[in-house]
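Of the protein chains in this complex, all but one are displayed in their positions.
After this line comes chain A, so read on.
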Amino acid sequence: MKQIPCLLFSLNKELFGIDVENVLRVINLEKLMKVPKAPDFIAGAISLEGNVIPVVDLAKKIALGETVIDKRTKVIILEVHHHEDVIDVGVLIDEVIDVITIQESKLLPPVLERMGFDTQTLDGMYKVEEDFYMILNATKVFEKELAVLI
């Protein structure tokens, strides 16, 4: 039975999870540089260990609204695999909740309609006690952007 360690977090009052395989680290949002002319979902860029990494407004990206940036806003640095390359991308979230191990077999298919956001980006849903967590798939979130790259 396949087990997936997942990072659970909240964003715009919704609950999400993402495979820790894709998570490089979580940091507090500091010194966000604006990038004019960038696509709408890009909130800006930050510097991390000498690299400049774009920060994506995840809520906007999956059509869940817009993230209001405040002092508590955090950034998950994701490693998105694309062919041989790994692309680092930061995504804005509200709060980290926990890291748990989920059973792949217990993943529920996502409700496809009337969820109020783009459910194509999910691997499935996972129930922890009374709460449903949407398990995001990093590659699916950036599918369109990756397709343009060679």
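Simple rule for what comes next: a contact is a pair of C-beta atoms (placed from the backbone, for glycine too) under 8 Å apart; a residue touches a chain by one contact, two chains touch by 3 or more; residues count from 1.
In the analysis below, contacts and distances are computed from a predicted model.
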Complex member absent from the view - protein name from UniProt, among "Ligase-associated DNA damage response endonuclease PdeM", "Chemotaxis protein CheA", "Na+/H+ antiporter subunit C" or "Thiamine/thiamine pyrophosphate ABC transporter permease ThiP": "Chemotaxis protein CheA"
Hidden-chain contact residue, picked from the options A:8, A:42 or A:138: A:42
Residue of A:6, A:53 or A:136 in touch with the missing chain, whole complex considered: A:53
Chain A residues that touch the omitted chain in the full complex: 31, 33-39, 42, 45-47, 49-54, 56, 82, 85, 87-89, 142, 145, 148-149
